[in-house]
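The complex appears here without one of its protein chains, the remainder shown in place.
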Amino acid sequence: MSQGHDAHATSHEAGAVHSHRGAYIRLGVILTIVTAIELALPFLKDYPEIWNPIKPVWAPLLVVMSIAKFGAVVAEFMHLRGDRRVYQFLFMSPLLLAVVLFPAVGALSVVTFRPFGEGYASTAIDVRSGYVAPTKGPALEAPLADEKFVLAFNEAKGKNFEAGKKIFGEKCVSCHGKAGEGVANLGFNLTDNCYKYGSTFKDLYLTVAKGQNGGKMPAWSASMKGEEMRQVVYYIKSLKGSNAAGGQPCVGDQVAD
Amino acid sequence: MSAELAHADDVALSHDAGHESDHDHGHPATVENNFLGLPNIKLAMWAFLGSECMFFGSLIGTYFFYHGKSLAGPLPQDVFSIGITSISTFLLLMSSLTMALAVDAMKLGNKNSARNFLLVTALLGATFVGFQVYEFSHFVHMGLGLSTSLFSSTFYVMTGFHGGHVTIGVIWLTMLALLIHQGKLNTQRLPVSVEVAGLYWHFVDIVWIVIFTFVYLLEFIQ
Partner (left out) sequence: MASVADFAQAQQPVYHMERPAKTGLVDWLTTVDHKKIGILYGTAGLIYLLIGGLEALLFRLQLMKPDQNLFVGDTYNGLVTMHATTMVFLAVMPLIAAFSNYFVPLLIGARDVAFPRLNAFSWYTFLFGSLILNASILFAEFPAAGWTGYAPLTSRGAHPGMAIDFWWAGLTLLAVSSMVAGVNFVVTILNLRAPGMTLMRVPVLAWMMLVIQFLLAFSFPPVAVGLILLAFDRSFGTVFYQVNMGGDPQLWQHLFWLFGHPEVYVLILPSMGIVSEILPVFSRRPLFGQHAVIFSGIFIGFVGFGVWGHHMFTAGMGPIADAVFAATTAVIAIPTGVKIFNWLGTLWGGKLTFPVPMMFAISFIPMFTIGGLSGVMHANAPLDLQQHDSYFVVAHFHYVLVGGALQGLFAGLYFYFPKITGRMMSETLGKVHFWLFLIGSNLTFWPMHDLGNRGMPRRIYTYPADAGWNDDNYIATIGVFFMTAGILALVYNLLTSLKNGKVAGRDPWDANTLEWITESPPRVHNFDFTPVVFSERPLFDHKHTEGLEIPVPSQPEQIHMPSYSWKPLWVSTGALMVVLGLLMFTVVPFIWLLSLAGGVVIIGSVYAWVSEPV
């Protein structure tokens, strides 16, 4: 660390100062071009013939360009490339720490469910502590009675819940019966007005995704995609009150409409 | 230090007056023992920037820790406007270029040119801050208050602290240009003073490069 002069740094300290102006301006132009490409990408969405081929590589491309810009500024403008190793050590070691540690923290964040599209996540599983601060802010349920959801439900209804029905037929019938009437000691009746684990879209989704009743109802998030689980939820929601023949007795709370 | 002692020394010693001290904090007293032959202030700035990596790492990490967990809108796609942000991003990028040119001019001993480039840099930075103020007020107008959601809290605090760093940089560069103009600073240590200010400025720029890509652009992935 102490004696790591290289030729470049020595020439500086010996006083042979020369201008880097040309190189700096060149780099400035290159950085501008890269930034222009980054900015142009979102606008390409309107041109499917260009957009579709690059769609899968777009995100990695942005990341690579960002890292390249970052590296170029550090190496050239900040002159870290070819500078003394002690500077490199002082900056690069915590940078490396940050690059490793904070993604790790992000990965440790409780698994994010996005049942209702970007943003409107369920956080019922985050309410582990049971503590609800008596401060302002909407109640947990409020934003989830959301028209996005109703729209999607109506859309599924328009298709006669085909997708959900199909998945129900594959995964759910063994415990809940062909029409959702339920099976003794296995699955509750889904066609009455009784719900043990909540009747909202969010509750149903969480029950499907996370499982319930000590694992009797398995957690389907391991083997189903979010969209598949959503379609099942829409179908199940449509079963409410259909009171199929041979239904199991009511378990949980009666829910009016 | 006496001559025979310097001779007995088996390591590189620098007595380069231009490196012997710093302009913000510190003094030239301990130059006799300048072991690495490097300016204290530049070492300190790199170590400080290392510390800042962890600081902004924590803020950006917090943003992504909560990404997609907001319980209320508006959401990032609802408010972000690539057009406005891209202009301010470009300004900050260009300010990095003018900063590099200021450092270059100072190394060549061209004080006036360095002072002018510093002022241009500060002006570009101030414009960036202006755009950020506009962006924030625009977002608030769209219903995104500080307490609205996890997204609003994490977004405002993260970009706000970045903007605060830019503001400090603007004050720093203006002060430095003023001191150069007044001739108050030791001529020999001027190149290092400007270089260190430049390191800080470039760092603020690279933080924005990360925020711009990961917070703004990647939001449009769907």
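We just call them A and B in the order they show up, numbering each chain from 1.
The working rule: contacts are C-beta pairs under 8 Å (C-beta built on N, C-alpha and C of every residue); 3 or more make two chains touch, one makes a residue touch a chain.
Bear in mind the structure is a predicted one, so any value in this text is a computation, not a measurement.
Between the chain not shown and the residues B:Y66, B:F128 or B:W208, the one that touches is B:Y66. If you put the missing chain back, the residues of chain B touching it would be 1-2, 4-6, 8-11, 13, 22-36, 38, 40, 43-44, 47-48, 50-52, 54-55, 57-59, 62, 65-66, 69-72, 146-147, 149-150, 153-154, 156-157, 161, 171, 175, 179, 184. Mapped onto chain A, contacts with the missing chain fall at residues 1-2, 86, 90, 93-94, 97, 101, 105, 108-110, 121, 123, 126-129, 131-137, 139-140.
Simple rule for what comes next: only the chains that are shown with their structure count from here on.
Inter-chain spacing, taken between the CA centroids of chain A and chain B, is 31 Å.
Residue ranges on chain A touching chain B, taken from their complex, read 2-3, 5, 13, 17, 19-21, 24-25, 27-28, 31-32, 35, 38-39, 41-42, 45, 58-59, 62-63, 65-66, 69-70, 73-74, 76-78, 84, 86-87, 90-91, 93-95, 97-99, 101-103, 105-106, 109, 112, 114, 118-121, 123, 126, 136-138, 140, 142-144.
Here chain B touches chain A in the complex through residues 11-12, 14, 16, 19, 35-38, 42-43, 46-47, 49-51, 53-54, 56-58, 60-61, 64-73, 75-77, 82, 86, 89-90, 93-94, 96-97, 99-101, 104, 107-108, 147, 151, 198-199, 202-203, 205-206, 209-210, 212-214, 217-218, 220-222, going by the rule given at the top.
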